[in-house]
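Sharing a structure here in structure tokens format.
All protein chains but one are shown at their positions in the complex.
Note that the chains are named A and B in the order they appear, and that numbering of residues resets to 1 at the start of each chain.
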Amino acid sequence: MQLKPNRDLKRVLAAASASLLALNPAQAQDAWEVDAEILYYQEQDDRVQDVSFKSLAKGTVRDDDQITLSLQYDSLTGASPTGAATQSETQTFTSASGGGTIVVPANELPLDDAFEDNRTALSGNYQHTLASGARFSNGLTFSKEYDYLHLGVNTAYAFDFDNNNRTLSVGLGIANDTIESVGGNPVPNTFVASGASTNFTTSKEDKSVVDFLIGFTQIINRRSLVQVNYSASKFDGYLNDPYKFLSVLENDGSLAAAGGGLGGLYRFENRPDSRTGHNLYVEYKYRFDNSIANLSYRFHTDNWGINSHTVESRFKWLIDAKQWLEPNIRIYSQSAADFYEPFVFDSNLPAQASSDYRLNEFTGVTVGLAYKRKLSKNNAIGFSFESYQTSGADTSIASPTGEVVTAKSTDLAASIFRLNYSFRF
Amino acid sequence: MINQYRFLSGRLCLVCLVTAVLTGCSGLGVKPWDRDLLAQPEMQIGSDGLRIAVDEHIYFSKEATSGGRGFGGGGCGCN
Partner (left out) sequence: MLLALSVMPVAIFADDTEKVDIEIPTLDGVINTADLRGQVVYIDFWASWCVPCRKSFPWLNTMLEKYEDQGLTIIGINVDKDAAFAAEFLKETPAMFLIGYDPKATLAELFELPAMPSAFIVSRDGELIDAHYGFKTSATDQYEASIVKALGE
């Protein structure tokens, strides 16, 4: 017997599709899912330490609308690089983040150990599923630090086609941030001078961010899928780190004197007031019988001259129905910003410069392991450990008189411990 | 020199991917009743959202570039 062309069935199917209902079977559970996590982040040599709590709640309402709420609280303490270069002489300067005098021994990286901050971040998102199955979502983001306020809105639209095997999504996010540094925001390119309040403005500084994203997801077969995203972002306004300054050197590499018995000469950084960046992101997932492989790659380029490549791989091994173990590895590499200078020469001060080690060329490697276990049908507990290490490029610069001065890179070694608990109700 | 090379390799990747997306890959995909594995939470894009969001936040504060998965993140004086 053969299946003959079936006009009647087609007619019924056509009629039914007029009132097409939610077609996407991969919806979240019809309940609330809450994920809570405590994180402990520690850098080497008692640099930055972060104790953080984050919680994410996802609720399904009205069949397939989704509410997502998140809360994060960070408590940061420790010592942070000031941006000043290591010198073969003792350095003395005023802390930019809390007042007081810092004495840095010869050949040591100048750190500001008064670094302390708390951050509270909240976000909410409502995703509505339209009759066609397309999703329309709108969200708000908020975060507050002692000296920083962020407010953002975002909107996204996604729809499936080709029998739900393809998804196209577009999104737009707009944010406005306000920076109000302790003791005022420094005037870019002015010299750091103890007690010289003229180098600080009492007015707030603003930063605006616009993000655009377009994403495409393709189901390849029963076991695998791939996602490709292109995103662009534009930052405008005050993009400096108000607590970072650069050492001003004589042509022979020694620290220039500030005069007036103030010790060395330091100058506040000055970055461009606009930045446009592009990201291309590809993620691939494959479901083996007892494991899931996740591979992603990101390429970034921007008009600050920074290009970066990120490769990340996660391999989730489903030990049994109750538990999984997931090793992950991530390799990140970036080139230096055009205006990155580990220090500047007094005889040739550039209009734009930042010695922020995060703008230098470096490679970062993360290796981690996570474990999760179901305690019951609706409860699970997890642990993870990650090690994150960066190693940057040493920079050698010839002074205007031809002497070569070398700055060692500022590297980082951090350990991240996490404990999480999730439940459904 | 290194940067130029990197930029070029990035462009090549972009060209390949855009071609793949635009030409479409007919024959890809599954029937609605074959979504048993794809329906699992682990196979959703953005599964383990909390863990990834926390990771991204750390990288955001320690690296010069961010984003890709979704919006660039941010809203933090840490960068």
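Throughout what follows, a residue touches a chain if its C-beta (ideal position, glycine included) is under 8 Å from a C-beta of that chain, and two chains touch if they have at least 3 such contacts.
What you are looking at is a predicted structure, and each value in this text was computed from that prediction instead of being measured.
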**Positions on chain A where the hidden chain makes contact** = 1-4, 6, 8-9, 12-13, 15-17, 19-23, 25-30, 62-64, 163-164
**Fill in**
Even though one chain is not shown, chain B touches it at residues 31-36, 39-40
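Basically, only the chains that are shown with their structure count from here on.
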**Item:** chain A and chain B: spacing of chain centres that average the CA atoms, whole Å
**Value:** 14
**Request:** In the complex, go through chain B and note every residue touching chain A.
**Result:** 2-3, 6-7, 10, 13-14, 17, 21, 25, 28-32, 34-40, 42-45, 49-51, 53-55, 57-59, 62-65, 67-72, 74-79
**Complete:** The chain A residues in contact with chain B across the complex are 23, 25-26, 35, 37, 39, 41, 52, 54, 56, 70, 72, 117, 119, 121, 141-143, 145, 147-148, 150, 152, 154, 162-166, 171, 173, 175, 177, 179, 209, 211, 213, 216-223, 225, 227-229, 231, 233, 241, 277, 279-283, 285, 287, 292, 296-302, 304-310, 316, 332, 334-335, 337, 358-359, 364, 366, 370, 384, 386, 388, 390, 412, 414, 416, 418, 420
